[in-house]
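Reviewing the structure listed below.
Here the complex is missing a single protein chain, while all its other protein chains stay put.
Labels A and B are assigned to the chains in the order they are written; within every chain, residues are numbered from 1.
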Amino acid sequence: MQFVFAGASGRAWVLLAILLAVLCAAPWLAGDYLLTVLITILYLAYVGQAWNVMMGFAGQLSLGHAIYVGLGAYAAAVLYVDFGIAPWIGILAAIAIAAACGALIGYLAFRFGVGGVYFAILTIAFAEFARIGFDHFGWVGGSAGFFLPVANYARNDLWNLRGNPTMFYYVMLALTAAGFALCHALLRSRTGYYWQAIREDEEAARSLGINTFRYKMIAVVISGAMTAVAGVFFAFYYNNLFPEQVFHISRSIEIILGPIIGGIGAPFGPIIGAFLLTGASELMQNVLIAIGFDVPGAKQVFYGVALLLVVIVLPGGVWPWLAARLRLSKS
Amino acid sequence: MAGRETAIEQVVEMNELLEVQGIGKRFRGLLAVDDVSFRIPQGSIFAVIGPNGAGKTTLFNMIAGVIAPDRGRISLDGARIDGRRPDEICRRGIGRTFQLVRPFLGLSVEDNVMIGAMLQRPDLRAARRHAHDVLERVDLVGKRAQIASALTLPDRKRLEVARALATDPKLLLLDEVMAGMRPAETDRMVSILTELNRGTGLTILLIEHVMRAVMALAGRVLVLHHGAAIAEGPPGAVMREPAVVQSYLGAEAIA
Partner (left out) sequence: MPASIYFNVIISGVLTGLVYGLMALGLSVIFGVVRVVNFAHGEMMAIAMYLAIVLFNTLGVDPLVLVIPLAGVLFVLGYALQAGIINPFISRPEYSQFILLVAIAIIITNVLLIIFGPDARSVQTSYSFDSFAISPVIVDATKVYAGAGTILIAAVLFAFFRFAPAGKAIRACADNYTGALVVGLDVKRLYALTFGIGAACVGAAGSMMVLLIDVTPALGPAYTLLAFIIVITGGLGSMPGALLGGVLIGLTEALAGLFFTPSAKSMFSFGLLVLVLLLRPQGLLARKT
């Protein structure tokens, strides 16, 4: 875990700056298909970061993170379609609702000493509860779905998030960069140190005066709120919401794949994980199409195998291994 | 209460940092601690000894807030602390170490102590400076960049002491801190603790098995046996009391 929390060396920052520059220039360099792939990568990198705050920083395994995506998505979408409220304002509602949900889950879990596997099961149960609940929630369309008016590509309306993929690309890039900066700042703050202490040894942390309940709650609430912002983006990018998809456990698993493959704990982990995973899966999908074996489920099998390999061979994830090789960490 | 005490007793009470009165704890039929009372004056070093199973750890855990006593009161600086959570107890001024040492293994020595220092110093730079100071006092400052998992056991013990010290405690609780160390290392720890006590007036409560350390450090010793206090006083006197000798011999005869 040493590399996970160690500061990044000068080298790493240089590489990051180069990456950022390349990403900024991407719409001119990449075709339409590649651009949508990049949007997916950035989206997964961002939600992976958000999930990472709970798991990598505070050590609480959430397998139901899709609930925050869904809540954020529905909140902003409904406010826009039914009340004409722009998504940038809708984000505030999304954050508030997700924070409340996170606080509820956290309170139930931490006040009653529910941890480890029980906590993970609790998060799955909540996400499933939301999925079935929204299926029956007629006011937002129920299982038939909730729809946003499809965007008119000719004009980019940033305020209402209506526009062409390039606009969405820059929004997602900005979001991912902001998320990264936030995580970096958090890790370096007193809260970040306290999270690391709790993650290492909760009882020892308490013996140092740390109110572990409060800090675990903070992690859950921040993680949920960050994820809900991604949900807002999700709603306005895809323009339709179905409870079966948005709250489904596959979404929750997708969210954790990046950080696990890339490395839990360091802000770089989810980013690398997202790139590797999405890159490899798109590649594999194209190969499968070429040999005529593109069936539903093939991509998921690939994810499963990738996860299996990483957890067996590189349990800390790719980032620590890579950082050691390329000397990207201050140790 | 106050009316019944003499003036001298009142003065003495004002210097008591920790007061344990009639503490008891039962675990499903086993009386682990039976009506134990003692007082620790400010600035002193107090040791609790006794054979295995005497109730020392239970007593320790009740003071540290890990478990709540069934009966009795514990007061720090006049304020009751029995039944409070461990983190509250630390905030009120008690630092503790663990019998099976528990540093934050994935973090550096410096980070370990900084986290302790952050209790009283939310500003990270101030916390780091204080961590340095504390590490100097336990003679670990040279290893501050090392990862805790790379340290030997004696170093980990000193790290834990440093980490607890960084919270600026009024009372330091040490749970068998000398266990598993060779005589030279024990002596080093003893000299560090002595220096802390003399230099900063830190009050120390030790649970200990290693008599060498007890004799060298403690001003006063409490002996527990089967959960009850059987002797209290200066170490030399206590160790000569027949009841105490009997309790240790008896335990060894069975073991």
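Assume contacts are C-beta pairs under 8 Å (C-beta built on N, C-alpha and C of every residue); 3 or more make two chains touch, one makes a residue touch a chain.
Quick caveat, the model's predicted, so the values are computed rather than measured.
The absent chain, not drawn in this view, touches the displayed chains A throughout the complex. When the full complex is taken into account, the listed residue touching the unshown chain is A:Val305, out of A:Ile18, A:Leu283 or A:Val305.
Across A:Ile253, A:Ala280 or A:Ala324, the single residue that touches the chain missing here is A:Ile253.
When you scan A:Leu15, A:Ala30, A:Leu61 or A:Ala324 for touch with the missing chain, the hit is A:Leu61. One chain is missing from the display, and on chain A it is touched by residues 55, 61, 63, 108, 112-114, 116-118, 120-122, 124-126, 128-129, 132-133, 135-136, 249, 253, 256, 260, 295-298, 300-301, 303-305, 307-308, 311-312, 315.
Keep this in mind: only the chains that are shown with their structure count from here on.
We define each chain's centre as the mean of its Cα atoms; on that basis chain A and chain B are separated by 45 Å. Only residues 1-2, 4-5, 188-190, 193-194, 196-197, 200-201, 203-212 of chain A touch chain B when the two sit together in their complex. For chain B in complex with chain A, the touching residues are 64, 66, 85-87, 90-91, 95-96, 98, 102-107, 111, 114-116, 118-119, 122, 124, 127, 147, 163-164, 167.
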